[in-house]
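A protein chain is absent from this complex, but the other protein chains hold their places.
Letters A, B, C and D mark the chains as written, and numbering starts fresh at 1 in each.
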Amino acid sequence: MIIRGDEPEQIDLLKKLYPKGNYFMQGDEAIAYGAIFAGCRFYAGYPITPASEIAETMARELPKVRGYYIQMEDEIGSIAAIIGASWTGLKSMTATSGPGFSLMQENLGYAIMTETPIVVVDVQRSGPSTGQATKGAQGDFFQARWGTHGDHPIVAISPISVEDSFWETIRAFNISEKLRIPVVLLADGVIGHTREQIRIPDPEEVEIVYRKLPKNEEEAKYPFGDVDGSLIPPMPLFGHGYFTHVTGSTHKETGLRDVYTPEVHIKLVNRLHKKIEKHEKDIEKWEEYFTDDMEILVISWGVSARPSLGAVLKAREEGIKVGLFIPKTVHPFPGKKVKEFAKRVRAILVPEMNLGQLILEVQRYVNDDIILKGVNKIGGVPLTVEEILREIRGV
Amino acid sequence: MRKEVLISGFGGQGVILASVILGRAATVYEGLYAVQTQSYGPESRGGASRAEVVISDEPIDYPKALRPDYAIFFSQEAYQKYLSQLKEGATLILEKDLIPHRNEEVEKKLKLKVYALPLTEIAEETTGLSLTMNILTLGLFVALTKIVSRKAIEKAVLDAVPKGTEQINLKALYKGFELGEKALKEEL
Amino acid sequence: MYLKLSYEIRDKYLRKDMLPTIFCPGCGIGSVLQYTLRAIDELGWSKDEVVWVSGIGCSSRVPGFVDFDGLHTTHGRALAFATGIKMARPDLKVIAFMGDGDTAAIGGNHFIHAIRRNLDVTVILINNFTYGMTGGQVAPTTLKGLRGTTAPYGSFENPFDIAELAVAAGANYVARWTVFNYLQGINSIKKALQKKGFSLVEFLSPCPISFGRRNRMKTAPELIKWYNKITVPISKAKKMSPEELEGKIIIGEFVDRDRPSLDEEYEEYKKRAKKMMGWE
Amino acid sequence: MAKEIYTKYKMAKYLRKEALPTALCPGCGGGTVLNAFANAIDQLKIDPKDLVVVSGIGCSAWIASPYFLADTLHTTHGRAIAFATGVKVGLPDKKVVVISGDGDLAGIGGNHLIHAARRNIDITVILVNNFIYGMTGGQVAPTTPFGAKTTTTPYRNIEHPLNIAEVVAEAGASYVARWTTAHVYQLIESIKKALTVKGFSLVEVISQCPVQFGRRNKMKEPAEMLRWFLKNSIPISKAKKMSPEELEGKFVIGEFVNRQRPEFTEELNKLIDEVAEHFGLGDE
Partner (left out) sequence: MRYPFPVGKSDFIQGDEAIARAAILAGCRFYAGYPITPASEIFEAMALYMPLVDGVSIQMEDELASIAAIIGASWVGAKAMTATSGPGFSLMMENLGYAIMTETPIVVVDVQRSGPSTGQPTLAAQGDVMQAIWGTHGDHSLIVLTPATVQEAFDMTIRAFNLAEKYRTPVILLTDAEVGHMRERVNIPNPEDIELVYRKLPANEEEAKYPFGDIHGDLIPPMPIFGKGYRTYVTGLTHDEKGRPKTVDAEIHHKLIERIVNKIEKNKKDIIDYETFELDDAEVAIVSYGIVARSAIRAVKMLRGEGIKAGLLKLNVVWPFDFEMIEKIAEQVHAIYVPEMNLGQLYHLVKEGANGKARVELIPKIGGEVHTPQEIVKAVKRCEKCI
């Protein structure tokens, strides 16, 4: 029996196991609980710092809700197993950090090509290579976007706090299920290991989505066809007698391989991209502060967002007209919004824990008549409010 | 001078090898520029096979054939698929026995110069080996088009064929030359 | 056999500026490292002719502490890196110092293929039944029913027997001991180091912090006592039935043979290539 | 456009007609394997609706993908068994079968192979061993016999082939057998057993690739390769009495193990039940 996560028995079980109220937990744990609330019932993983706590929480909690935790022989096997499980109808997740994420790139491309809903958590740590294993970073921003080969779209979400980790994980599952696409949750070692207060809601308060299934045999014949004009094909699960064929090679709407006809490839890959554009509204999410009268804009994401907010609040106290924009969905990047803001400010600051990645994305939407400056820090220690404030004052 | 040559048939007929020999003759032995490209199916035997050679006296920018000046087809599939892509007035060599269905209309419309011969059969008669059909066709092609010299193609053939088969392949090549001369004199 | 005092070994082979090591009290890695260094010492090898390679994990930090050329690589890939070193410089001796997760989980494929090729390296394997560095998750070596942070209810999987696997894949020399088997350990390492081709010496090694603690064996002595209980010498094991061997781990020398190593074969290969092309 | 297939071949009902003809070269052993598999399914009266067939990349991965009419998952190179692990856990009541090649399953995917055997997960693997990477043009594989010529060992292979059946048996599989494409009936019987055994089962099929392997090793014709298989096949009972030297270059055929061991998905579900009971979460 495949559990979707919204069955009454499951809701009762969640209520019994995790009664509504305040908890004190790590970001990693919040991601695990978010996944369980989102209906995730299959997890395959491999130990890696600083993501192991997600695996450990899943190992402890999943069996309680009749979910499966398995530990694979490596990260390549982990992402492969969750793709396999997803085709049987289980909402599936894996979690890792930079080195493991590098290993998953090939099969991440497979999930994109086969439109398999999965959630991949990358708890970013300081790299390249093994780097500083226990330290947080935001260095995988572009890897999440461009890490697998070939032309592909991607959705990546980055939470900014422990509580946010819970809710953004749920959102990651919902987007993934709705659009039949892998979603990358770009968490980081700082939040992952930080303990904070978080409110666990009643399961009824959580809106969850399950993939669209074929209505009939006829629809099931086109696992990769735009049968209803939404660009998202219904997903004929394995084991229902549909005889579905799934391949990472270029395929027709029926799923059958055709690797020589350019038109087949063009149609498929274009639809993969367009389904993201078309459902932009379901995907995009950001927070903005003081953007009405701002002269300076701070754009920040993930772990750097909170010190940025602190700095903006302090600067406001000092009378500096500064605003803040925090994209929660970082890929696709909300460029239109940034373009609009850029017309109204004289400077944009981009604080992040790397040597400048989001800033390159911002640059595409900004003309050079304004100041664009990164506030960068690597080495595993998050940016402080003071460091960002100093830069705000500087412009 | 930019000349585009398209050769197509199925795997095992020596399509690719013929195109390589032609390109080699043009570049290494004639000092021209040439680009050879190819595409084939996943099967190593029996799938569709297609090769292009672009030959020019100046560096070649776009490397693929856009409107072939010359074409050689060894299969019905190739004929049907690519016939309409040929340039007006193009020269076309066909393996007659393997292409039973012809499209006179298109051939006429494009004013093609068509030479249809039972190439495999002739090769078999000449050398006892149907495999030498591709070399024989090259000989025919060079005699008809003079795109490279006979000396050049001969040297390129010798470079490319397996050791011990040189004489048999030259025999096929010369037979091709002979057929080409006859064809030009319209004796065929 | 004259045994040098341990400080002599320490002073001769360890990088002073890297000490102390990162290993927890009660950890078995230090002992195995000492056996390895003693074996090298007794063989009279120069420090300049040996390269140490490792992957990721507690055991893999060892090459950082010893005063040799050392390549500390990515998780599971040590033997693949070692292949490059050995094949490009066959005159160098290569020691891969590895853990069980590194060798048998993520690196399992490189392990069996390096053995199949008979790559001339000596693997010193620390098997502590757990991922120590990441906090005590279960490994493919964890025995059924034992706990780890990712098996809070006890492992339900069948474990690997790495030594047996190495024998099946074709290794030239394979032995397994516990860290308690002091002399056998040193002797086995000596044999392994001198062996051309792939050699493996596996040590059951205590990890009281990440493994023992979760399995009611908080200290190294408790773990060693447990090892003594579950290990059976190979000579005795041969006379036991599969049922009697259930839950036991066999120790001793598993195989000792002399198939030609990859670099030796490659030397021949080069000669043959030149002959076939008429170069010689 | 679906082509009409006119055939009296009984097993055609198990094939996706619109995907035919297969892309396998003439003389390839893949057809024999597909036929044997279809016959095993037919004889066991398994409904294809209860089957999921998983494969990786390579010629042998194409034997059942997409030609076999069941749910078919064609995955990335070497990872078929890892994908299949997820499928089996999600659908413990279905038969999950992996059909792929030696390079795919034992080369790049060797780790997943031994780990699945260790877990003893109830998957049937039909490993088609043709000693070569056929699709990419005939490179050496970890199964290529010592001394054979390939495009990446032009001066002959110096590595020893991996003894897949023995390694998998050692790693903990419930059922392991090896046959060649010249032993069709035994092969069908073994596939049937493998499908019925609870736990990880491996049927290794030594198969001919006349184009990429045979041609470079003086066996251009498929029949020559089959003769080679027959001449060098040694039943396992006889092989046990032979020395390693005598066995050099031989193919040991037969059943290597057939045993009962705890199975992964059963153990996993048992664990979940125990946890539910322990926390009082069982069905009230």
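Rule of thumb we're sticking to: contacts are C-beta pairs under 8 Å (C-beta built on N, C-alpha and C of every residue); 3 or more make two chains touch, one makes a residue touch a chain.
In this text the structure is predicted, and so the values were computed from the model without any measurement.
Asks: Give me the visible chains that the unshown chain touches, in label order.
Replies: Over the full assembly, the chain not pictured touches A, B, C, D.
Asks: Among C:84, C:145, C:233 or C:247, which one is in touch with the chain left out?
Replies: Selected residue, touching the omitted chain: C:84.
Asks: Which residue from A:78, A:247 or A:304 sits in contact with the chain not drawn here?
Replies: Hidden-chain contact among the options goes to A:247.
Asks: Just name the one of A:41, A:60 or A:152 that touches the chain not displayed here.
Replies: Considering the complete complex, A:152 is the one touching the chain left out.
Asks: Please give every residue of chain D in contact with the chain that is not shown.
Replies: 57, 76-78, 103, 107-108, 110, 133, 135-137, 139-140, 142, 151-155
Asks: Considering the entire assembly, which residues of chain C contact the chain that has been omitted?
Replies: On the chain C side, contact with the omitted chain comes from 15, 17-18, 47-49, 51, 53, 61, 63-64, 67-74, 77, 80-89, 91-92, 109-110, 113, 266, 269-270, 272-274, 277, 279.
Asks: Which chain A residues touch the hidden chain?
Replies: Within chain A, the residues that touch the unshown chain are 76, 98-99, 101-103, 105-106, 109-110, 112-114, 122, 124, 126-135, 137, 139-140, 142-143, 145-152, 247-250, 259-266, 269-270, 273, 354-355, 357, 360, 363-364, 366-368, 377-381.
Note that in this section only the chains that are shown with their structure count from here on.
Asks: Going by C-alpha centres, which chain is most central here?
Replies: Nearest to the common C-alpha centre lies chain D.
Asks: Let me have the rounded angstrom distance from the C-alpha centre of chain A over to the C-alpha centre of chain C, please.
Replies: Averaging C-alpha atoms per chain gives centres 39 Å apart.
Asks: Of all residues in chain B, which are in touch with two or more distinct other chains?
Replies: Within chain B, residues 41-42 contact more than one other chain.
Asks: Note the residues in chain D that touch 2 or more other chains, in rising order.
Replies: 111, 115, 268, 271, 275
Asks: Name, in rising order, each residue of chain C that touches chain D in their complex.
Replies: 105-109, 112-113, 116-118, 140, 153-154, 156-161, 164-165, 167-170, 259, 262, 265-266, 268-269, 272-273, 276
Asks: What residues on chain D touch chain C, complex-wise?
Replies: 107-111, 114-115, 118-120, 142, 154-156, 158-163, 166-167, 169-172, 261-262, 264, 267-268, 270-271, 274-275, 278
Asks: Show me the residue ranges of chain D that touch chain A in the complex, using the header's touch definition.
Replies: 16, 18-19, 48-50, 52, 54, 65-66, 69-76, 79, 82-91, 94, 111-112, 115, 268, 271-272, 275-276, 279, 281
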